[in-house]
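Each chain you see keeps its place in the complex, though not every chain is here.
Chain lettering (A and B) follows the sequence in which the chains are written, and residue indices restart at 1 in each chain.
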């Protein structure tokens, strides 16, 4: 394993040190592992907090800022944060209007955030949890812990963040977050496995000509293995898999995220986006907004995920609202 | 069991986790995300540090400190589960010494905490598959004394862990694999077996 780190034990602390140095607009509490906006908000607002394992950057730390998250809690690499961290984040950023916790649906994340929510509630803070579970690769929900949370996290964080910034009340922010999640579906394909610093070798072995279809963002193996194919064929399968589960019909509009898993060049992501657009156009679905790039990564994994969020005027308006974070920035 | 034995159990467990880290991680790489070993090592290293400055006057103090530290330091699925289990056991054993029957009841409280938090049933290919049979075996043998009960629990937990191999996971990260989760031993059940093995070890050494 070759990585630009000092040691697997210190990677998170060292990265937070760099993050703090690079972004004076963020307050980075390194010992407690909480990233929040520098300076307090001028007026009370609903606080939006998310977190999860590290190794998915820019998620979540680089989505802290005006119009998006109030705080993020990064866990160890591919490991959910602990309740203390989440509680510290709540204490730091809540301003009396309540807190929305955005939690990706993994057993560890769910339980750790739940414990934190209980502790925060004991302290009198009103908490709502929005669970993100958009990954259609997880098929049979009676046999599983339910769908994983992946790319839709970006949409949920952006849109709830925009709404909270406008002063919307707690329940509306949480309900809208749930609505975004319900309108979103994702699917990922890996060309290589990620190598975590602690393990030092790829999470799974993938022959030179095979790919993992329906892979998770923690190097969890996917639905099945297949031979690698040209981008157009691969994208067609991914789009069709999502549409099979999504109540999208001709004339609908979507927000589309073509997301690099970390090791895939942007050049290839644009190839993928072109194919996604073409395939959706065949089905009469129009992409109203898009993001192409590395947003929810899995360390050095090569591959991509596609997320489609059914759009409506309200969601588009919130999507377009100004945002100022290290990784998403527009006005 | 007394406070000293509880301390010895946790210390021995920490040492065993350290030795078995890469094995646990390997199991978790096959059907999870490859961090179970480092998660538990990080947690138990912190537990040892926390216990070093604690002067516990009860079994409960040891186990509760273990539980809260695991919750604060592990993260992932195993942190809250093991953490809650140890906290529940600690709550059940506020005394400085406990009979085998009291320990059996505490183990059952631990199991309850795991199931309440995680919602897993036996056969779901989780920690429960080792903890549940171990608790039952311990209870059944409690009348024969601590060493015998611990041996019975050790054997049952090991068997329970091995029995997870053919199962298809229904909880946790492994469940995402669907049928591909079969044929592998569950990491969490394996670390539970390790816990019961160290319990038997320290019981005999005492």
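The definition used in the following text is that contacts are C-beta pairs under 8 Å (C-beta built on N, C-alpha and C of every residue); 3 or more make two chains touch, one makes a residue touch a chain.
Everything numeric in this text was worked out from a predicted model, so none of it was measured.
Enquirer: Given that a single representative of each chain type is displayed, how many copies of each does the whole complex contain?
Expert: A x2, B x2
Keep this in mind: only the chains that are shown with their structure count from here on.
Enquirer: Find the geometric centre of each of subunit A and subunit B from their Cα atoms only, then give the gap between the two centres in Å, rounded to an integer.
Expert: 32
Enquirer: Can you tell me which positions in subunit A touch subunit B when the two form their complex?
Expert: Subunit A reaches subunit B through residues 8, 53, 75-84, 106-108, 111-112, 114-115, 137-140, 143-145, 148, 196, 198-199, 203-204, 216, 218-221, 223-224.
Enquirer: Using the touch rule from the top, collect the residues of subunit B that touch subunit A in their complex.
Expert: Result: residues 25, 29, 31-35, 38-39, 42, 71-81, 117-118, 168, 170-173, 175-178, 180 of subunit B touch subunit A.
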